[in-house]
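Missing here: one protein chain of the complex. Every other protein chain is in place.
Order as written gives the chain letters A and B; numbering starts at 1 within each chain.
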Amino acid sequence: MLVAFFESVKYVGHLLPISFLRVFLGYYYLQQAMSKFKGDFLSRPRIADQIAEWLPASHAPNWYKLFVSSQIIPHWQTVAFIIVGLEFTIAISYIAGYVVRPVALLGVLLCFNMLFFSGPMNEDLYKTFLAIHFIMAWVGAGRCLGFDYYFFKRRRGIWW
Amino acid sequence: MKHFILFVTVVFVGLFLALLNKNDETKPQEVKPTLRVFGYSSFTGQWGPGPGLKELFEKDCECQVQYIEGSDSGILLQRLKIEGDSLGADLVVGLDQFDLQKALSEQKWRELNISGLDAYDEVKPALQNSYFVPFDWGVIAFVARKGELNQPPRSLDDLMEPELKRKIAIEDPRTSSPGMQFLYWVVRAKGEDEGFKFIQKIMDQVHSYSPTWSAAYGLFTKKQAKLALSYVTSPVYHQVEEKNNDYVALEFKEGHPIQYEFMGIPDFCKNCELAERFVNLMLSDQGQKLIMQKNYMFPIIKNVKEGTPFADIPQFKTLGDFQIPPAQEVERLLKKWSEVRRGDGT
Partner (left out) sequence: MSPRNLMRSALLVYLVFPFLFLLSHFHITNWPEWRELLWAFKNSFLQAFFSAVFSLLLGTWVAFGLISFTGGFRRHYRMILEILCLLPNFLPPLFTLLSILNFIDPFPMGIAGITIAHTILNFGLVAVMMANIIENKIGSLAELAYIEGSTRWQFLRKAFWPLLKNDIFLLTLFIFAVCFGSFAIPLIVGGGKGTTMEVLIYEKIRLSSNWSEAVVLAVIQSAFIFAVSFFAKRGGAAGPSRVVNLRILRSFSGIGALLLIMAFGFLGYVQGVVEGFHQISAFYELQSPLLWNFLGSLVMGILVGLLAYGSLLVIAYCWPKAWFEKFLSGYMAPSTALCCFAFLIVGTNESFWPFIKIPLAFNLLCLASLHRMGWDGVLRSLEGQITIARILGANSTQIFKEVLMPQISKRAALFAGVAAVWACGDYSVSRILAHRDVTLAMMTETLMSGYRLGLATVLSLSLVACGVICFFVMVGVGNVFSRKSI
C-alpha cells in the first residue's frame, strides 16, 4: 500500500499539483477543526448565534431557512458536533488521500451550508472552497500521493 | 462505499470519544450543575408539563434540568430501589399515595419545608407529610359519553346494571394507580368483606382490567366500553383539545377517591438545593398552571384554575380523610383482589 502511495506519482503524476492543493486544504481543515475542538464551539451555542445572525440575510430559499430555524438552531450541539466531525473527516481524508471523492462531496455539502450560515465576509472563501471540493471530487484527487491509488488500481469504480 | 462509511464512522466515533474525555477533563471548571428529575413518561414527555417546567426553571437557575424517565410510578420505585444513588436523581416526581409507604421504607428522603401554601381543603391533609409534597391531584370517577346510557350510574351499585354488562373499562390495580384507587374506593365505601363481594360481582360487568390507564381509556374512546375509570378532569381534555363536549364524569353518591401525585427529594441527591427550588417552582402559580393544563389534573393551590375550563368542573363529593396506606395493607388487598380475580377467593 505504501509502495502504491508513492508509485502513484509515477503513473498519475499529472495530478501532483492538485494533490498538493489537496494536502494544503486538508491541513487548513485540520487547523479549523482543532481550534473548534479545543475552543468552546462544541459547548456554547456559537453556531446557533451565527446562524441566527446571518441566515435571515442570506440568499437561502425559504424552506431551507424554515428548516434551519426549526431543526438546526434548537439542536445546535448536534450540529456543532457534525460540523467538527466533518471537518476532521475532510482533513484526514485530504491529507492521507483516502476516499477523497465521496469526502469531497461532503465538503461541497458543508460549504453550501456554511455559505448560508456565515456572514458576507466569508462568502467568497466558501464559494472558492466549494469549487475546489468539486474539482477534487471530479478528478479523484486522492489517486496521486494518496491511498486511493492503491484501491483504484485494484478495484476501479467511481469511489476512488 | 464500505471504506467511505467506515472511515466517516471511525472519525465521528473517535471525535465522540475524544469529546467525552474532554468533557470529563473540563467538567469542574465550566459545566453548569445539572438537576436530575426522575419522573414518569407522561410527565417528562413532550405533552407533559416537564418540558415547560424545565424551560421556566432554566431561565434563572444557572443550571440544566435533565429528566430521567421511569415509565410509571411502579417502575419508578423499583428503579430507585435497585439503582439507588447510581441513578443520580435529585428529585422524584410522580409517586401516588399507595407508593409512599413503600418509598419511605425503601429509601431515605430529605425533609421538605413547605409552608404558607394556599391549598385546597382536599389537599391539606396530604400536605402534612414531611417528606413528600403533592403537586397535583385528581378525583377518580367514571367517565361516560352523554346520551349513550339510558340510566347513567349514580352509585357503585348502579354499576351492576345489565346495560353495563362487559361495558366498563377498569384498570388492573396490580399495574395501574387508578385501578388501585378503585379497589380502595370499593373497600372504603363498602367495608372489606362487602367490598370484595362487590368486586367479585363486578368482574362480570367489567369489559377488561387493563394494565394501564391509557389502555382502559383507549377501550372507552374506541367505544368498546361505555364507562371508563378515569378522572373528573378527563372530559376537559376532550373539550379543550377536540372541541368535543360529549364526555361527562359521573358523580357517585358514595363520594370519590382522590389521587395525589407526590414529589420527594431522595437523601442521596447531589443538587439538593436546586431540587428544592424546582419543588418551589412546581408549587408556584406558574408551575401549577402548567401542570394543570398539561396533566389535566387539579392544581393544589387556589386561584390557579380560575378563568380556565377547570373552574367549571362540578365539585364532586370526595371520600374525605387522606391516608397513606401501609405497604403491607396495599399488598394484602392486592393479593386478595388477585385471588378473587382468579375465582378462588371470597
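The rule we apply is simple: a contact is a pair of C-beta atoms (placed from the backbone, for glycine too) under 8 Å apart; a residue touches a chain by one contact, two chains touch by 3 or more.
In this text, all values refer to a predicted model and were calculated from it rather than measured experimentally.
Of the residues B:Ile68, B:Val123 or B:Ala141, which one touches the chain left out of the display?
Result: among the candidates, B:Ile68 touches the missing chain.
Could you pull out which residues of subunit B are in touch with the chain that's been left out?
2, 16, 20, 41-42, 44-48, 66-69, 71, 74-75, 78-79, 81-83, 86-87, 102, 106, 166, 172, 174-175, 203, 207-215, 217-219, 221-222, 224, 234, 237, 241-242, 296, 331, 334-335, 338, 340-343
Name every residue on subunit A in touch with the hidden partner chain.
On the side of subunit A, residues 70-71, 74-75 touch the unshown chain.
Please note the rule applied: only the chains that are shown with their structure count from here on.
How far is the middle of subunit A from the middle of subunit B, if each middle is the mean of its Cα atoms, in Å?
Centre-to-centre distance between subunit A and subunit B: 50 Å.
Can you tell me which positions in subunit A touch subunit B when the two form their complex?
37, 42-43, 81, 84-85, 88-89, 92-93, 98-99, 102-103, 106, 151, 159
What part of subunit B is in contact with subunit A in the complex they form?
That would be residues 1, 3-4, 7-8, 11-12, 14-16, 18-19, 22, 26, 30 of subunit B.
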